[in-house]
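Questions regarding the structure given below will be posed in turn.
Yeah, one chain of the complex is gone here, protein chain that is, but the others are all in their spots.
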Amino acid sequence: MNTNTRSKLAIPDDLTKRREMLKDRLDPKKQRIVVCGDTGCTVCGSRELVPVIEKVLQERGLAKKVELKIAGCLGFCENGPLVLVFPGAVFYQQVQAEDAEEIVEKTVLQGEIIERLLYTDSADGRKITCAYDIPFYKLQKRVLLETGWYIDPLDIDDYIAHGGYAALAKVLGEMTPEGVIAEMKKAGLRGRGGAGFPTGLKWEFCRASAGDEKYILCNADEGDPGAFMDRSLLEGNPHAVLEGIIISAYAVGAKEGIIYIRIEYPTAVLKIEQAVRQARELGLLGRDILGSGFDFEVAISKGAGAFVCGEETALIRAAEGKVGEPRQKPPYPADVGFGGKPTVINNVETFVNVPLIINRGAAAYHEIGTESSGGTKIFCLVGKVKNSGLVEVPFGTTLRQIIFGIGGGIKNGKRFKAVQTGGPSGGCLPEEMLDLKVDFKDLAQAGSIMGSGGMIVMDEDTCVVDVARYFLQFLKSESCGKCFSCRVGIQRMLEIYERITTGAGSIEDLDLLEELAVTVKDASMCGLGQTSANPVLSTLRYFREEYLAHVRDKRCPAGVCRPLFRYSIDKELCIGCGSCAEQCQAEAIVETEEGSYSINPELCTRCGVCMEICVADAIIKG
Amino acid sequence: MSRQLSDVEDVLQNALNKHGLSVVPLLQEIQEHFRYLPEEVLRMLSRKTGIPLIEIYHAATFYNSLSLTPRARHQIKICAGTTCHIRGGGKLIEEIFQVLGIRPGEITPNGEFMLETVNCLGCCAFAPAMVVDGKYYGNLTPGEVRKILSKLRERAALMEK
Partner (left out) sequence: MVQIALNGLRVEVDEGMTILEAARFYGIAIPTLCYLEGLSPYGACRLCLVEIGSPGQSKLVTSCTYRVEEGLIVRTDSDWVIKRRKMLIELYLATCPSSKVIQDLASKYHVTSVRFTPWYEDCILCGLCVRMCAEQMQGKAIGFAHRGSNRKVTTPFDKESEVCRLCGGCMYVCPACQSRCQGPQEEQPVCNACLNLQQPCLDYFDDKMCFMDPCVACELDTNRELKVKRRL
């Protein structure tokens, strides 16, 4: 069969036949070059790389024989642009356009490894060839992310060849909606968007709601600063998201779905639009899907940019094309949602888990993870950690395993100070909490949240007071402003932080801050307000000493809050080169009589440029 | 003028055919066409559809990507995500203020540059990051920002000539 034909798949058998036709795509010996096409790798030049490889392949007459794929995100962003060469999963990092010819010439044609492009293990200086042997990947459990290494996100046939839409066929052919819901419950699947509500239960509520008209709303409005796992899934494997959505629609009895996606993710928008089009062409969307009598359609709604639209009641309004302001719950969306009708809202990562559960069976799925939270979770491990990128681990993995095992520890030999989980509404956890097992319950008990999976690592140079202030600053403009406690509470907390970080704070301010924070937490209307106090409360709880240093000693130990530290020059170490004085925009550095230099604290703006450029490490901060 | 008006009429009609009375998609469509949301067009939209003008105005001021003022020729977007913040993104904003004299949300008097902050560009591994006219720059220092800006200015000056 010519796989280009887009004839509809009328019955489940058609899908199986099509997969059969495509099976040579699974050939493990097939030569393949995979280039990471994610934003991170694009920043350092992967976009320029692709046409060069294409050209080289064409010139060598290899265009047919060797497959070139642009993947969504290979995950190890730190070392981009990344290239994988199959068979063998040879992992090349920091590949530039001029390396393209050599990769084709040596690795593809002769199976030779290019040493200089390999990853070097920071622990023992060993060069590693195969991606699977790199600790960053080896220590993960890449159930959701790995498909990104094989599947072309723009080609539905690639997805089908790798078992795609089999779960849908199984659900429509063999399972009742109640059966699907029971399976989700048994699998222990919990929503990956933040609160971790059991997905099966959510579907059950919506199914039980009165009325025939129901909706599925996919939350792809990932707005947390420092989190991009949903984008990566949408860009890397859009059909898996779509398959999850269709299955959920069957389970709750919805005829229509909406994918609400951030306009700041143009590539993801294109890919999911393409996926929807292809699925429609094959009859996997539309009327009478796979001959089951089940109808379902999906529309794509583009978000105009507002963090608060991630909150479910705000999301509903935004998807309706209105101003995305939350409303007081109850009623919950499962009763009154999109267009006033019962609606299930799940985020992208949750939907991707759905086909997996159906294919593997709930019991096998739940073998991974903890008792209360089944499966894996993708984290966005960034900050002052050696290996940044997307990390997928089972629930119950400790923070230490993630940060020091997969992440390789702290950059530049600095000391670990805190890890911030859950985005702007999450909390900062200190070193003592590193053995905390990551799941919804334990994180909440520790005063943080899972959120959508941001994980930002901070070292001794980060001031947690400043970090909490930063989050409030973010939330101040991102709150919708509807409810008083959130709008004014955040501004007032920020006011106190301004005092503390400029040296005008007092011990009483800390008590006031705490009292205010719990009020905002208890009294606010939606999730944004209720969690906005987390950064404040968690840092007050674990880093009180640092706050005290700010308000009592008028000192910022990390050297971040500008009025609370000084730069000075160690005369012993200064070699008198004068480059600091040359670079100082404020002209605060002058030569002394002994031939060294000194900094006038009155003029110094504490920009830190002198410290960056000093070759003798003579500039002291403190 | 009348020709222009009928143009606007067409744009509105097209948008309405596509999105019905859904305010945000309508505004997105209008913005795509005019590159911002002209007051007169929004008033026309309100008259044509019966959607209260205040609802249109609220939506237009609520969302980050909608703008009631014309955009500058070069858009500078500094990532204000968490990682960029702890890796020194604030210093970049300070540097741009030194060089161009604008703060986030402002446009240079000659209409050349506009500075915005965005919540997260999603390339945290290369923090701090910025995007100028769609091109990404990562691992930035204030010095590099200065260089990039002066290059842009040179190019702009050449274009003038």
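As written, the chain order gives the labels A and B, with residue 1 at the start of each chain.
Throughout what follows, a residue touches a chain if its C-beta (ideal position, glycine included) is under 8 Å from a C-beta of that chain, and two chains touch if they have at least 3 such contacts.
The structure presented is a predicted model; accordingly, all values stated were derived computationally and were not measured.
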Residue in contact with the excluded chain [from A:Ser292, A:Gln491 or A:Ser579]: A:Gln491
Which residue of A:Asp435, A:Asp522, A:Asp570 or A:Asp617 touches the chain not shown here: A:Asp522
Which residue of A:Gln328, A:Gln585 or A:Asn600 touches the chain not shown here: A:Gln328
Where the unshown chain meets chain A, residue by residue: 306, 308, 323, 327-328, 330, 475-485, 487-492, 495, 508, 512, 515-516, 518-519, 522-525
Absent-chain interface as seen on chain B, which is shown: 39, 42, 52-58, 61-62, 68
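Everything that follows uses one rule, which is that only the chains that are shown with their structure count from here on.
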Mean-CA-position distance for chain B and chain A (Å): 25
Residue numbers on chain B that touch chain A, as the complex places them: 19, 22-28, 55, 58-59, 62-66, 79-87, 91, 94, 98, 118-127, 129, 136-138, 141-143
Chain A residues within the chain B interface of the complex: 39-40, 42-44, 77-78, 80, 223-228, 231, 263-265, 301-302, 304-307, 318, 320-324, 380, 382-384, 388-389, 420, 423-424, 454, 456, 458, 462, 467, 470-471, 474, 478, 480, 585, 607-609, 612
